[in-house]
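Notes follow the structure.
Below is a slice of the complex: some chains, not all, each in place.
When the chains are written out, they are named A, B and C in that same order, and each has its own residue count from 1.
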Amino acid sequence: MTTSRTEAFSDGVIAIAVTLLVLDIKVPEPGAHGGLGRALADQWPNYAAYVVSFVTIGIIWINHHHTLLRVRRVDQGLLVINLLLLLTIGVLPFTTSLMAAYLREDEGQHLAAAVYSGSFLVLGCVFFALQNYVLSTRRRLHDERIDPALRRSILRRNATGLIPYALAVVAAPLSAYASLAICGAVALYYALPGEGSPSSSRASQ
Amino acid sequence: MTTSRTEAFSDGVIAIAVTLLVLDIKVPEPGAHGGLGRALADQWPNYAAYVVSFVTIGIIWINHHHTLLRVRRVDQGLLVINLLLLLTIGVLPFTTSLMAAYLREDEGQHLAAAVYSGSFLVLGCVFFALQNYVLSTRRRLHDERIDPALRRSILRRNATGLIPYALAVVAAPLSAYASLAICGAVALYYALPGEGSPSSSRASQ
Amino acid sequence: MTTSRTEAFSDGVIAIAVTLLVLDIKVPEPGAHGGLGRALADQWPNYAAYVVSFVTIGIIWINHHHTLLRVRRVDQGLLVINLLLLLTIGVLPFTTSLMAAYLREDEGQHLAAAVYSGSFLVLGCVFFALQNYVLSTRRRLHDERIDPALRRSILRRNATGLIPYALAVVAAPLSAYASLAICGAVALYYALPGEGSPSSSRASQ
């Protein structure tokens, strides 16, 4: 059993989740107070949340791509962890929408930010579990061995990537804006080429 | 005529249906009584229905994958049964939404649960028909024969998988919660590795 | 330039259009007069329109599959006609929704039925144009010749398939129900195996 349909199904779910994000950017009602310009400007949290979520899901997709690249066979364990990953990605349009709706509300602002950054943290953890599974069962899934030291190094590196999301969750009760900014900084860091690049061979395994 | 486009189209419909489920988790209106925390907690039926439906559709996808894996050719009969399967999967975002909206209502609770578990039962029946068709026409579609005893064993096993859903439909007039719990237990049972695993070779044929 | 990405893109659009149809089946508001059972029963036009549209789009997909099956190369003309076909398919969730909303209204019933069956007629015409293009440029696209008599026979057969939709448009001002019934009968006719089967070799070219 090869990875092609697993990739196709994952690509489908990720592509849909990322495209559904736009449904959260609403067209202002004609005739609103202050005119269209102000109404559009007022919903900047929606744009910010859209971009951060879009880029984050895009980076997860790139990493997912790299992780499955050399997998030759999928087994039940991989299918189930992958399904859990897709379930988590599928929730992001909701948490993004929540963040956008509450970022400027006095009540609920902090909880929304915690749910938002928390959903990225959970996503990161599930992705870590997927990578760990792929690395642990490498001989079975890849027809190749992996040096245990390299494996530990890869996993340590990926676990490190979870720290900023944990910080964003911790920051949420203090400032929803700071929490969003941390999530945005992580997305920017991974999108820019360089050390943090998910396509560098060590990170991608 | 090979199975690749049939798989691609099915993957597309299943991926979309599973991702549309999230549209049913609504962002609470800012300023609601009791605050955001309570509003989020109050919609736990939506989360439960989301998870149960997502995992169930995911398992159907895995089984669909296995069923078509060794099919070499598709014919008109297979295309039509597959289309019927997709039509049933396409309805699940509606039945999931119905379950979530009515689980805690006094009126309609039992009917919603019956419709919800009933949609899984119908899905199971259509999937059974698909498997039966693939097994019955194996020589034509697979370029290989199948031992009649093995075929009966596979079909009996798959028919057995319909019993819990029938029970969930029967339980709906008594308790909507019990009905949902049965559907959730089935999803969990198939997702966990072991005897019930849909990827075990006998079940997957 | 091969057909694979054209097929993938078409499969994507068709799969999404067919799955979006379910958004038109609404969950009744809790507490509506007469209870959930009656509310669900009252929206039978939505179910009927869902099934007719789903099966029709599914059959178009099967035919699209057959038409592109032996095409070896795509050119600009094919891409543009295919895009027009997808544009027409993309409109069907709207026309389906219109039909469902107005089938039982005194005012608008006939117009909605005309728009609904008319969208199928336009779809059929665009599909005919696609087939005609593929057949006319067969030598260029297929690396094979086609007998002119066979080509005329195939096109005549496919043009004949447009007649019922023209009838459904004509019937709309008389009875919206009759118009919907004709569309449903066409879908059923093509879905059932036999003479009308789109997978029969002559029809599929």
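Here is the rule we use: a residue touches a chain if its C-beta (ideal position, glycine included) is under 8 Å from a C-beta of that chain, and two chains touch if they have at least 3 such contacts.
Since this is a predicted model, take the numbers as computed values, not measurements.
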Request  = Please state how many copies of the single repeated sequence make up the complete complex in this structure file, given that 3 appear here.
outcome  = 4
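Rule of thumb we're sticking to: only the chains that are shown with their structure count from here on.
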Message = Give me the C-alpha superposition rotation for chain B onto chain C, in degrees, nearest 5.
response = 90
Query = Which whole number of Å gives the spacing of the CA centres of chain B and chain C?
reply = 26
Remark   = Between the Cα centroids of chain A and chain C the separation in whole angstrom comes to 37
Task = Provide the list of chain B residues touching at least two other chains, using ranges where the numbers run on.
result = 8, 12, 16, 20, 23
Task = Using the touch rule from the top, collect the residues of chain A that touch chain B in their complex.
result = 1, 5-6, 8-9, 12-13, 15-17, 20, 23, 75-77, 79-80, 83, 86-87, 90-91, 93-94, 97-98, 101-102, 105, 107-108, 111-112, 115
Request  = Quick one: which bits of chain C touch chain B in the complex? Just the residue numbers, please.
outcome  = 7-8, 11-12, 14-16, 18-23, 25, 27, 30-31, 35-37, 40, 50-51, 54-55, 58-59, 61-62, 65-66, 69, 191-193, 197-200
